[in-house]
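With one protein chain held back, the other chains of the complex are shown just where they sit.
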Amino acid sequence: MLQTFLDSLIADGTFGAIPRDVAYAIGMVAAGAAVVFGFVLNISGVTTFVERRVWARIQSRVGPNRVGPQGILQWLADGLKLLMKEEAIPYAADATLFKLAPFVVTIGFITAFVAIPFSSALIVADLNLGILYITSMTSLVVVGIMIAGWASNNKWALIGGIRAAAQIVSYEIPAALSIFTVILITGTLSTQGIIQQQGWGPWDWFIFHSPFTFIGFFVTFVALLAEGNRTPFDLPEAESELVAGFVTEYSGARYLFFFLVEWGNLYIIGAILVTLFLGGWQAPHITDSVVGMNILQALTFIVKSYLFVILMMWIRATLPRVRVDQLMTTCWKYLLPISFVNFMGTALWVMIWPQGFRFAEIVLTAMGFGLVGYFLYRVAFHLRRSGAQITLSPLS
Amino acid sequence: MAGALSEYFRNVFDTAAAVLEGMAVTCSHFVRKPTTVQYPDRTDVRVQDTLPYRYRGILEVDLEICTGCLACERACPIDCIVIDAKKDKGTRKMMLNRFDIDIAKCMYCGLCSEPCPTGAIHHTPEFEGADYSLESMVRRFVNESVEAYKPKKVEDDPKISPILERGMRYLDEFAEPGDEAGADA
Partner (left out) sequence: MSIAGFEVEVERGTGLETEQMTLNMGPQHPSTHGVLRFVIKADGEVMRRAVPDVGYLHRSIEKISEKVGYHGFMPYTDRVDYVAAMFCNQGWGMVTEKLADIEVPKRGEYCRVIAAELNRIASHLLSVGTMILDIGAITPFFHSFREREKINDLLEELCGARLTYNYMRIGGVAWDLPPGYEEKVLGFLGQLEPMLDEFHDLVTENTLFRGRCSNVAAIPGEQAVAYNLVGPNLRASGVRYDVRRDEPYSVYPELEFDVPVGTGAAGSVGDSFDRYAVRIAEIKESMKILRQCFRQIPDGPVVAKVPRKLKPPEGDAQIRVESARGDMSWYAVSDGTEFPYRCKVRTGSFAAMSIIEDISPGLMLADLVTVIASLDIVAPEVDR
């Protein structure tokens, strides 16, 4: 799409005598910058604010509410404060690597946005290796974390870095195996291709495609949580054990980069899950206008993946951290065998019902809604028992 | 084998159930009212006014009813109260030349306000004592030498009687029955 747009611009003579390849490059850079500054930075920033408000509400507090209306500009203030701070580099640290690490992390994170499909047309590049590209790019983060942990010349940071490496490398396997279950069904790695084979209704989503994908969804979710260093798997920066893990020695703007990635990664995790299992940008066809449909699709996608971001905040507020041996047990003894069984099961399922099995889809959808219903019943039970004052307004 | 397998699946199920239950508890907090107070500016009334009567805040002295008996100075375990009370040779009256309380030292224990016979030294609900230097945290209550209060049977001075009434009310709440017996044993 970008190419056709650039072609039309070149045909109009906007670029003058500039060679075609250079024009393409400029267009790519401009598109990348637009994505980074228009979406990535903002979504990370806003996520920090939302996370603090979500936690605060769960913890009977109010949360940041002073900067701007309802504290909505808090993340800008935080970011500015960090940018202005002095960057201390420890005397004994490996200064070059120490300075480099945040950028490696940030590159790994930002380049992943290239293949995320926001709507049927809104995607920087529809790579035919899309989903593989995203997972490999996000695992670049671990290199940065390792560098940070090593270069800080601090034992706590080193332990954090090593933990991150062990954790992310281990969880790549169940994550990849569970992603393959979807690829078995679709036969394509392209993110757009995967979404196009799903429908807008829950019964058309891959999560309800077969019992195996249903379990596979949860396996992927857990594995991606671990890859994103989120509670209950936030061992690399476990603040009560390792002070701050690999970011112990960082301050100022470099610290900001690490947190940009940490919160931005939440969105990527959500986007991967929505793309693979929850129908991506698929929305009901209510208008014939291409632009209108694209806006609707983009909204659907962003809302769906942001719901996952909130879910991950909520999980972080609920669960304690696992120990490092339990982390490995969870991966190798539980997630890995389950994802193997899923993989085989899905392969059989696709062999028997290549077009999908409508009855199972309906039953699984009903089960999913039943689970949500039971959950809401428990929520109501806890509310009733506590006898607390109820307020529905999210404002403070 | 079968036992181990069933335990394996029970572990998975238990974890999932426990996580779900925990999430239900935290979810129910999304719609509960926060309990925190938006100190200092977004409260309906000043926080100081919501504190209980016994609250031990920054000390204050009503010099009008201070008898200069030095009971508070003696009771203070860290000597943060310094009083200079002398009998004037000429007029034969008790004169207060100095009454300083170092609120940087004060630990708000309340031992000084208990033996006070008139309730002159008392705690206020004020607690915001931040200042820029240690010197300015010494509260000096006497600027120039003043006459100490002399207890009368019935207080008839319209200026002093409301202050004394407040002091005695304060004492009522805080009075220690052991006081009278061992005033200077």
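Which chain is which? They are A and B, in the order written, and residues in each are numbered from 1.
Rule of thumb we're sticking to: a contact is a pair of C-beta atoms (placed from the backbone, for glycine too) under 8 Å apart; a residue touches a chain by one contact, two chains touch by 3 or more.
Being a predicted model, the structure only gives us computed values, none of them experimental.
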Touch with the omitted chain, as defined above, among A:20, A:81 or A:155: A:155
Omitted-chain contact residue, chosen from B:3, B:77 or B:158: B:77
Residue, one of A:69, A:320 or A:354, that touches the chain absent here: A:320
Residue among B:18, B:70 or B:134 touching the omitted chain: B:18
Touching residues (missing chain, whole complex) on subunit A: 55, 58-61, 155-156, 159, 163, 231-232, 234-235, 238-243, 316-326, 382, 385-387
Those residues of subunit B which, in the complete complex, touch the missing chain: 11, 14-15, 18-19, 21-22, 24-26, 29, 35, 51-56, 75-78, 107-111, 114-115, 123, 173-174, 176-179, 181-185
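As a working rule, only the chains that are shown with their structure count from here on.
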Between subunit B and subunit A, distance of the C-alpha-averaged centres to the nearest whole Å: 52
Residues of subunit A that touch subunit B when the two form their complex: 56-62, 65, 314-315, 317-319, 334, 338, 375, 378-383, 386, 388-392, 396
Of all residues in subunit B, those that touch subunit A in their complex: 11-12, 19-36, 38
